[in-house]
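All protein chains but one are shown at their positions in the complex.
The block that comes next holds chain A.
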């Protein structure tokens, strides 16, 4: 099978890679690019563990071909913190114990960031629907929703 050359941007850095035409962006990230922070829970777009942003838009990377990353800007969990400085959502998830096993956490964080970028002042219901594409089997979602709401409030406060 011949491979295609892909030129893209991942977490702000230029990246080139070769991809089978049938492989997904998730395969490329976890495989040759070594970015295993993005997780595979289902491969069918139902669990959200592979959530990334593509030009700022939330996507399941298992539902997108690797070659479709050409010319795009991809955001993964590895780019969420700025060096040692965690994103406010990451810090709040730690403080409020919004993770147990942690396998869904990268996807949930990427989704939550995308939600807050669109809606900095969500209601509980908006958070719940905003994260409805991210399955978590450990937490019952309670602490996740609280952490997102509290982060949103903190971010609004610091933006004032």
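Note that contacts are C-beta pairs under 8 Å (C-beta built on N, C-alpha and C of every residue); 3 or more make two chains touch, one makes a residue touch a chain; residues count from 1.
Just so we're on the same page, contacts and distances are computed from a predicted model.
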Candidate names "Oxidoreductase", "ABC transporter substrate-binding protein", "Phosphocarrier protein HPr" or "Transketolase"; UniProt protein name, chain not shown: "Oxidoreductase"
From A:6, A:33 or A:49, residue that would touch the chain that is not displayed: A:49
Interface residues of chain A (partner: the chain not displayed): 1, 30, 35-44, 46-47, 49, 76-78, 80-81, 86, 90, 93-97, 99-106, 109, 124-125, 127-129, 131-146
